[in-house]
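For this view, one protein chain was removed and the others were kept in their places.
Going in written order, the chains are labelled A and B, and every chain counts its residues from 1.
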Amino acid sequence: MTINFLEVKNLSTYFFTRRGVVKAVDGVSFHVKKGETFGLVGESGCGKTITCLSIMRLVPEPAGRIVGGEIFLEGEDLLKKSEKELVKIRGSKISMILQDPMTSLNPVFTIGDQLTEAIRIHRFLKGKSLWESAKKILQLVHIASPETCLTSWPHQLSGGMRQRVVGAISISCEPKLLIADEPTTSLDATIQVQYLRLLREIQEKTDLTLIFITHDFGIVARMCRRAAVMYAGKIVETAEVREIFNHPAHPYTQALMKSVPKVEEKVTRLASIEGQPPPLHHLPPGCIFAPRCSAKKEECRPEEYPPMVEIEKGHFVSCWRYI
Amino acid sequence: MTTLLEVRDLKKFFPVFSGQILSKLIGWVKAVDDVNFSIKEGETFGLVGESGCGKTTISKVILLLEKATSGSIIFRGKNIFELRGKSLSDYRSSVQAVFQDPTSSLNPRLRVSSIVSEPLVVNNVLPRKVVKEKVEKALFQVGLSDEAPRLFPHEFSGGQRQRIAIARALIVRPSLIILDEPVSALDVSIQAQIMNLLKDLQAKLDISYLFIAHNLATVRYMSHRIGVMYLGKLVEQGPAEEVYTSRLHPYTKALFSAALPSHPDVVKEEIILKGEVPTALNPPPGCRFHPRCSLTKSICPEVEPELKETATDHYVACHLYAKASLIA
Partner (left out) sequence: MEREKIKKLRYRGFPVTSGMTILIFMFLAILGESLAPYPPNELNLSEKFLPPFWQEGGNMAHPLGTDMLGRDMLSRIMAGARVSFIVAVLALSLGGLVGTALGIIAGYYGGKVDAILMRTADATLAFPIILLAMLMALILGPSIQNVVISLGITLWARYAVVIRGEVLSLKERDFVALAKVAGSSSLRIMFLHIFLNIRNTLLVMLTLQVGWAIIVEASLSFLGAGIPGPSPVWGSMISKGREYISTAWWIPFFPGFAVATVCLSFNMLGDWLREIFDPKLRQVG
């Protein structure tokens, strides 16, 4: 039996605020196989970013805290590691690309400074070999003139180039797992396509495991093999991407997919979900989607949250209709 | 259908200066360069393109927030650049706007009633009771409760704020609303709500929309006719369904190919453009798209193609579709 590359079991991350306990991530479980591209899909506030920050142990403290669960990376529980060990892991084993390249790059340092800093920390290279290493990485992300880029400042680069630089920094130490948080939202469509292709290319070359955090099903359709749909801090459905598109099981997933317009054909009317997501410090009891669910039945027990069940091989749903 | 707004030979260039103390003109950003299109009554014209293509600049000129460099915009028979006094005030009551960021669009220090009533009160003198009624009606039309008028913007969610912005646009019963990325800042499920609301309002009140967006799927859902812009030029224009299915211009093909699929099994022709989106500061000579185009002919870097009608009401600016006389 092969161990999953990443295994998240019952992860819960809460934020303790004056208004109450915000259950940003509540009992989340999923796994990612080595070399796989996994998508974490959901709207804003669903907990997808905090889940990944929890994996990297970068949850903002003291307000936020991982209160339960286990995160196994190649069999080792990250939640049991010391900060010293984590510093070694971040960047070299796990890396993250954030949404806005402008704020990911320090405006007062050149690209060269920022790229070599990452390499220096993990690789112990110095001087010329450090510089050559940096150049090679920029070539890997298809930047035409690496030397010019290394001596440039972030504001001198276009949005697409900046995002490539951010990508370069994140893979500079050859991590095994890359988490990309909405990496293309600020990019134009034609640039986005180039960038996604680049990520796919890097993944194939280095056998990188990729997790995409996104609200866009299009990214999931294009890039991911498996995906999990999140809502209000919980995972409501996990399956292979083709399964999710062909047979979405959870009412939220179904509604979400019907509310997105298509480029390839004319949609006469989009479905829209009534109401709004619940406030995370004041979640409704039982199934959290029930207040907005159009497929509610008498079986939907209002007190208990439905457990995750496997309805098809590899297809898991959290919904009373399948129990 | 009658034409409501006609954009004729519109040009908007921004001057670029160098130096701090003694700045001199070194060039022009040709943000909008000779654009022609028209919007009919009761229809949605979608303007699509990537950043820097000029679509937002066009909207600003139509809203008289920027002065055109040359050209004209005819609204109901009058050139809007020549309007003054009452006729200008009438124009303001006929053409309103909704922008991308619902938070920045509303003055955080004003109550919703003041925000929504503004277009009404600055152009007309009306008794307070009448204004109050109209505010309530506008808010009702966008699905907000009658508690809304006395609340402040921060007490609403993003989607609700966008509804407030729409109510403000509606209150003067405009004939045309400029929608500049009205849903891009909203969550997916809220986007659907707002787009449906806009469609319903159009059907009920017979309003025209200029729908500006970079997301091809949303533009397809909303528009009757569309225009594709690249670097200040309209490269293709026509009925939405036709443009989406036939995709004549190479850039239109590339944009369509770059759009994210709606299903993992969708098979699309992969067109990857070379290079970056250039700036409108020094646009390439000849056809502006030629450096990134894979179907170029020898004439492309030399002569700028004109917008020609290739099918009824379907226009393309590309040498591939010019009549046979111009050969490679």
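A few notes on this one:
What we mean here is this: contacts are C-beta pairs under 8 Å (C-beta built on N, C-alpha and C of every residue); 3 or more make two chains touch, one makes a residue touch a chain.
None of these values were measured; they are calculated from a predicted model.
Although it is not drawn here, the omitted chain touches the following shown chains in the complete assembly: B. Screening B:101, B:242 or B:276 against the full complex identifies B:101 as the residue touching the chain left out.
Residue B:122 is the one among B:1, B:16 or B:122 that touches the chain missing from this view. Within the set B:109, B:204 or B:274, the residue that contacts the chain not displayed is B:109.
Interface residues of subunit B facing the missing partner chain: 63-65, 89, 92-93, 95-97, 99-101, 104-110, 115, 118-119, 122-123, 152, 154, 165, 168.
Convention: only the chains that are shown with their structure count from here on.
Look at where the CA atoms of subunit A average out and do the same for subunit B: the two points lie 32 Å apart.
By the touch criterion stated above, subunit B contacts subunit A in their complex at residues 50-51, 157, 159, 187-193, 195-196, 214, 216-218, 220-221, 241, 244, 254-266, 268, 272-273, 276-277. Subunit A makes touch with subunit B in their complex at residues 43-44, 158-161, 188-194, 197, 215-222, 241-242, 245, 255-256, 259-264, 266-267, 269-273, 276.
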